[in-house]
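Step one of this worksheet: look at the structure below.
As you look at this complex, bear in mind that one protein chain is not there, while each of the others sits in place.
Each chain gets a letter, A and B, in the order it is written, and its residues are counted from 1.
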Amino acid sequence: MALLIYQRETGLKTMSEFLRNWLTVLIFGGVGILLVSVFLGLGSLLRPSRDTPQKRINYESGVDPQGDMWSQANIRYYVFALMFVLFDVEAVFIFPWAARLEVYGLFGLVEMFIFIFILALGLLYAWRKRLLRWV
Amino acid sequence: MSTNLLIVAFERPAIDWHAVAPEIVLLSVGVLITLLDILFLEKARPYMAALSGLGILATAIPLLTLGIDGTERVLFDGAYVVDNFSLVLKAIFLLAGYVVILLSTNYIVDGDYWESEYYGLLLASLMGMIMMASSRDLISVFVALELLSIPAYLMVAWRKRDPKSNEAGLKYYLMGVFASAVMLYGMSLLFGVSGTTVLSEIADSIDAGNGSSSVMTLGIVFVVAGFAFKVSAVPFHTWAPDVYEGAPTPVTAFLSVASKAAGFVALLALIFVGFYELSNIWEPLIWILAALSMTVGNLVALRQTNIVRLMAYSGVAQTGFMIAPLAVAGHSLSTGNQALSAIVTYLAIYAAMNLGAFAVIITLARRTGSAEIDSFSGAFHFAPGLTVAMTIFLFSLAGIPPLGGWFAKFEVFRVLATSGETWGYLLAVVAAINSVIALFYYATIARKMWADDPSEKDLNNIEVTPSLVSALAICVLVTLLFGIFPQLVARFTEVSLLAFGV
Partner (left out) sequence: MSITTTWYLLLAAILFSIGTTGLLVRRNPLIMFMCIELMLNAVNITFVSIGSHLNDLGGQLAVFFVLVVAAAEVVIGLALVVAIMRRRSRTNADDLKILGG
């Protein structure tokens, strides 16, 4: 408030603009902190806390978790999933190129081949290092 | 950049092949290394380090011809610019990369970890840095940043069987990705206000009156915070000590020099080309970052017993010094240019002295098997040459004449003191106090190495591999040369980003 009065009296336009800009940042940060504390705070206020050992068990679609939380996922799925994601996403770049193929002409074709060559190199690498094998 | 962007872009863009030659050479070398690895597997392994070193030298050739040519080249509608600023920084990156390869040559082999991929990733990261030096567009800055960070996450976790290295990798990854997400959100806001991603057009849009928008302020805050992570400025430095300690030491050297410099380059490009006009927004931010980084970094460094952690905190403090001139850069155009030159000078000299210090640490830590400072005591008795070199680097880091670090610090003080702003004087005072604190812990290490009795019995002279000798020689030479003939470095770092657009 004092700041606002100070601004009005001195009439420092650039100063007030400066402060207003920073005020937004402050408000943004404040709202962020507020939101978080409301989310977390309301939750802890509203939920009754009757702790039983049963409740401490991880929720896994109603099935009692057995063993370690990591033991179920087999590593070999990961490798395939990871490589799928990597190569799948690159199609994003090929699509717009394909949509306007005729405008690009030969230059575009060569460029795309270089792009695919480098990608293929990655796949070759995975193959050569025996990652594609189902062990 | 408007609706017809696609149509415009789909005509064959006129590409200045000379301007992108360094990138193409480096990319080809990276591809070649992968190809050789695929073809010959383990058989190619012993040659990879030499090949990547040669690749970096080959990349320097087009850089040199570009430098001799000297014309400023603008590519892709201003998104990619090859000017003196970018050339000087590319040279710094290449030199740092070369020294890191020299440091890695015998180190990465230890423990039988994969090696060929290491050099491939190192070159990929270097490629990102070289792109970063030329990027003048939000998207290309982002892509370059990711290209340099993603291989770095892997390199930090390189020692797969060492839990420390794993942990450092995951920490670095989480922090780095978080920082880039924050920065990206800031970029999306900047794009929202200005309607363009090209930095010089953002500057135009600010000139046209979009600058007073509070969303712009928010965007700038986010972007600066994101890069503050990258350069490990307080309060965004918490990852640095852990990651530096856990990573293989050559990777630590790479991160502390090249990765940090790349963060600075992007920050400089954004601030000077993009939102120079809005100095009232970024100057206070930078001022706080600078003052905090110097003070916190130095005070915490005083208490470290592990030399790598100490170097991490000293790196944080040095970041504070490097970033300090930016805090007054908006005062006037000439101050801005001086600040830019001061920062580039500092980056160049810091690269040499810090890499050198890490080279000594790597060699000594291999001998003593520990990175505790106490294990280095009496190093003079079994490694006199290394002790002398380390003393040079430490005193240079502390800023004692006539070593390179002295000139770097001098330039920073000169900019702060001649800007004519009270805040500048104040920051200069903070910097001066911090220089004294820093001298204390640098000198402690040197004293231990010279005066204390060695903790071990084996007093045979240490064996230093030829690659480490050459790395040390490069670093000592550069540190001494830039300190004794400061006009040499000043000639190269007399760059400007403010020539147009303002």
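The definition used in the following text is that a contact is a pair of C-beta atoms (placed from the backbone, for glycine too) under 8 Å apart; a residue touches a chain by one contact, two chains touch by 3 or more.
Note that the coordinates shown come from a computational prediction; the quantities given were computed from them, not determined experimentally.
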Which of these, B:Gly55, B:Gly169, B:Gly274 or B:Gly378, touches the one chain of the complex that we don't see? B:Gly169
Which of B:Ile139, B:Leu302, B:Ala451 or B:Leu477 touches the chain that is not shown? B:Ile139
Which one, B:Thr34, B:Thr105 or B:Thr197, makes contact with the chain that was left out? B:Thr197
Touching the absent chain in the whole complex: find that residue among B:Asp242, B:Glu277 or B:Asp452. B:Asp242
Going by the touch rule given at the top, which residues of subunit A touch the chain that is not shown? 32, 35-36, 39-40, 68-71, 75, 78-79, 81-82, 85-86, 88-90, 92-93, 96
Subunit B positions in touch with the non-displayed chain are 1-3, 5-6, 138-139, 142-143, 146, 150, 153-154, 157, 160-161, 163-164, 166-171, 173-174, 177-178, 180-182, 184-185, 187-189, 191-192, 195-197, 238, 241-242, 245-246
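Following the convention adopted for this analysis, only the chains that are shown with their structure count from here on.
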Could you state the distance in Å from the CA-based centre of subunit A to that of subunit B? 26
Okay, in this complex, where on subunit B does subunit A touch? 6, 10-12, 31, 34-35, 37-38, 41, 212-218, 221, 280-281
Show which residues of subunit A lie in contact with subunit B when the two form their complex. 14, 17-18, 20-25, 28, 96, 100, 103-105, 107-108, 118, 121-122, 124-125, 128
